[in-house]
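With one protein chain removed, the remaining protein chains of the complex are shown where they sit.
== chain A ==
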């Protein structure tokens, strides 16, 4: 079986899996990193949202062979370390607004929110309702409104 090497949450990993296995399963089933959740497997629910080299991606749609040794995958578990703190400001905002209900969608929601704030900041503007409407992550518990509030608060501290 081919060996694949890349970085996850700041560490070099090497896995022995067929080329076409999607990154989500490499993370969850092979590496035991269970923060990214399965909710559809076809890149629509966004429960698996993680970052690749700082950008928002959905690992359920990335064959592991697409990763290069220098590629850095960040899952919710590795998010605090990207800012060198116990908790990322977005996670803190989630706590402050008590966003979580069942929690299943929330790792993906937070990773998507962080990426949104970075994109908007790169455009040198503040988050709008349209930006928030553009978050595609499903929350079947219906926590959407608190998510909106938390993203705005998290953005202020990022």
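FYI, contacts are C-beta pairs under 8 Å (C-beta built on N, C-alpha and C of every residue); 3 or more make two chains touch, one makes a residue touch a chain; residues count from 1.
Just so we're on the same page, contacts and distances are computed from a predicted model.
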Hidden chain of the complex, named as in its UniProt record, picked from "Xanthine dehydrogenase family protein molybdopterin-binding subunit", "Amino acid ABC transporter permease", "Lactate utilization protein" or "Sarcosine oxidase subunit beta": "Xanthine dehydrogenase family protein molybdopterin-binding subunit"
Contact partner of the left-out chain, one of A:13, A:30 or A:153: A:30
Chain A, residues in touch with the chain not shown (by the definition above): 17-18, 20-26, 28-30, 32, 34-45, 47, 52-53, 55-63, 66, 75-77, 80, 87, 91, 94-95, 98-107, 110, 115, 119, 129, 132-148
